[in-house]
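We show some of the complex, not the whole, and keep each chain where it was.
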């Protein structure tokens, strides 16, 4: 996608200087940039690479002396990552799928297909499904009976949307994600091993999981607008009500969201997080990579759980937690500090015991 | 699936009272229920929602006064989750796939296809594969050469069954699961980094992984009857013998089961569990979410490993373990309690040192 620097300045809202007629072919790291690349050098440290590369134009920090850096033109970023968002958006290629319905796609007769959709090869759309205007379904995506895909939403290759699932508008679902698989919910006719272990701390001899009876998932999944769902992420349908993902929430790859879970709006859920059944996550919550949340646990708004932490109890709004089981960050840090010198602490205790004749 | 309440009572075996001729359209939470929904209100707490909803019939606890709750009819659940299993089963929709072989499916000439199968669009079935009576293969499922799928087993969209894998009868494999990928097994011609680290705690300079040679997987995967396998779960084939999953075992989403693993019968394996190569899991074992089991470890029958725990050594039958490395629950709880007040403990030790002049 070739654009003039002047175009890019307008699209991004960044201040510009120098030859705005330069045609930009792409973005690059400063040292690897060719003459048509826009070098991303939003700090003096990154700008050091400019000399090694061939960029004529760069995105710099506010107040940078672009001419002294040997450039012919520059954009200026008041906040580096915000500028990165704007510039990468301006230079992003399109989705690459031709408009229309590919002849190999199988679309149920009674499915409602909106205007200006692009439906790729081998896509399957079930009975009664609705596909919103401008939606893009890449090759091999499947949409179950009665499911609904919002306007301008994009399903990448191999995405599985099960029956009756609703995906909002302007969503992006990455390859091989599965939305609407059945919940993992079983019950033993009599008291089972888990109940016994939770109650008594041991598995009673009469509490073995001799038979497991399936609880079926009659609910669906309801995903709000402007949600992103990562590759190979799985979201189970609800038992009676729907599993719900709030508008604006972003979910990374390989996240597992169990049945009946309710995630609020504008959350960030990093890769390999697991939310067990019926957990409730508030708005604007950040869950770091590999975080685990136990079933029925409630996480308050604006909380941040550090990567690899795991919570088994409710979390008040605005908490910053770390560790397994997760503790408030300050408390965790103090414990950790003592933990690292625990062998010395034990030695001291031994020494004192000796002294005290204990 | 509309059914009369009398039908549902019969299918579930639950005691019923009131207008059993009511036609039920689905299940709902009490407050969200419409006039044709069966409200799930198996405890007084849940029944509070009935007033806000429009349900005329509900599933209540034993002995509940259904008329006082304003209902026209009720079912009674002696054990709430068992009733939930029965009621959701009675109201579950079918699998939605038309019987027969979709014209776009590619079935090898010498594949054996049983009676009454349903094979969806773009399914691929390899040479010599056998598909049992009544099996259901949803769109995009693939079955490798010589693989066998048992009677009434259902493979959801995008499931990959590799060559020679055997899946029992009455199984359910969720979307994008992979059964029969190669094991992850490599060897260095000379002693490598892992061996060195295990033996000496350090990586010797002559023990670098300069080259990695592949150990191929000649075995397959053998899955028993009545097994459920979650979305995006992966099960590797064995090296020489087969990887085995026992009858009645239920496996959640994104579980990883390595080569040569043997899982017993009627286990519950929650999401994101990882079983390393050659580990052995007994019967009726429960593994909580994200549990890790090291290679060659044996887990005894009826054990319960709490979510996020990890085990590196053998586990006796009937154990209840928590933490990383996993410890018996009582021991873990005691340690955890001291751990939380570790900074105060360290302060006390310092105080005593001072007093003792150490």
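Going by the order they are written in, the chains are A and B; count residues from 1 in each one.
The working rule: contacts are C-beta pairs under 8 Å (C-beta built on N, C-alpha and C of every residue); 3 or more make two chains touch, one makes a residue touch a chain.
Quick caveat: nothing in here was measured; it's all calculated off a predicted structure.
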Item to check | Full complex stoichiometry in copies [only 2 chains shown in place] | outcome: 3
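Keep in mind that, in the parts below, only the chains that are shown with their structure count from here on.
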Item to check | Between chain B and chain A, distance of the C-alpha-averaged centres to the nearest whole Å | outcome: 23
Next on the checklist: Considering only the defined contacts, which chain B positions touch chain A in the complex?
Outcome noted: 26-29, 32, 40, 79, 81-82, 84-86, 88-89, 91-93, 96, 104, 120-122, 139-140, 156-158, 172, 174-176, 228, 230-232, 248, 250, 252-254, 266-268, 270-272, 284, 286, 289-290, 302-304, 307-308, 318, 320, 324, 329-330, 336, 339-340, 342-343, 345-346, 349, 352-353, 356, 358
Next on the checklist: Can you tell me which positions in chain A touch chain B when the two form their complex?
Outcome noted: 104, 106, 122, 124, 126-127, 140, 142, 144-145, 158, 160, 162-163, 176, 178, 181-182, 184, 186-187, 189, 193-194, 197, 201-203, 208-218, 232, 234, 236, 239-241, 254, 256, 258, 272, 274, 276, 290, 292, 294, 310, 312, 324-325, 327, 331, 334-335, 337-339, 342, 345, 348-349, 351-352, 355-356
